[in-house]
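One protein chain omitted, others in place.
Up next is chain A:
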Amino acid sequence: MIRSDCPAIEARGLYAAYQDQPVLSDVSLSLPQGEWTAIIGPNGAGKSTLFNLLIGNLVPLRGELRVFNEPVALHRRAGHIAYMAQRENMEWDFPISVRETVMTGRFGLMRADPLWRRLLPRRWWHPSHMAAIDAALEAVDMTAFAKRPIGALSGGQKKRVLLARALAQQARILLLDEPLAGVDSPSESLILDVLDRERQSGRTVVMVTHDLPSTRRYADQVLLINRVVVGAGSPADMLDNAMLARLALG
């Protein structure tokens, strides 16, 4: 049972490195449940590394990372953590449609279904999966594109599909790695509106971003990272010139 008063994500003395190249040192943070946190920092500051630790792509050298005051792996398996990657890492040539891409967001949750359902084609899947997939496509306004191959989409549409995949998971925590990068302004406002609604329905939103105006407007908390935690607090306190100068210096 998840208690409502414990932090969604908590790190204590976290160290991480890629092949002897230190990226994060002594990072401690606490992100409360139901809030929108923006993680801001220069390139190579370890923002995505933090996500890689959370999704299990990287193992910390030292320190502790917990989700809802429990081991992260537990909540990964339970489907509580949805992750939206930067689209550069994706295989857009893959023979898969928009709808099927969003479906993959449910694959983790389907492990809980009875075996016979899992071995049959999607017509026999539990109706809740299809409902979540349809709702997610609708939320990002991509229903009309459901049958298109993903490779045929524009940059902003691709981002929206990846967001839909994360939404379809109906997870408690949404991790978004630069959801606004390379997106035109209608897609940008759509994505921000969707995330705002998710936060209002009680989900925890964590977003790596370079976009300061949207952060000022939407985020509850800002975390400044440059290999170490430079600061954490309200957008008004963190995004002033003095703090941003300290962030750039590291």
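In the analysis below, a residue touches a chain if its C-beta (ideal position, glycine included) is under 8 Å from a C-beta of that chain, and two chains touch if they have at least 3 such contacts; residues count from 1.
Definition applied: contacts and distances are computed from a predicted model.
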From "Aspartyl/glutamyl-tRNA(Asn/Gln) amidotransferase subunit B", "Sodium:solute symporter", "Nitrate reductase" or "Metal ABC transporter permease", the hidden chain's UniProt protein name: "Metal ABC transporter permease"
Of A:56, A:186 or A:233, the residue in touch with the unshown chain: A:56
Candidate in contact with the missing chain, chosen from A:41, A:79 or A:179: A:79
Interface with the undisplayed chain - residues on chain A: 55-57, 73, 76-79, 81-83, 85, 88-97, 100-101, 104-105, 107-108, 110, 118-119, 149, 151, 165, 169
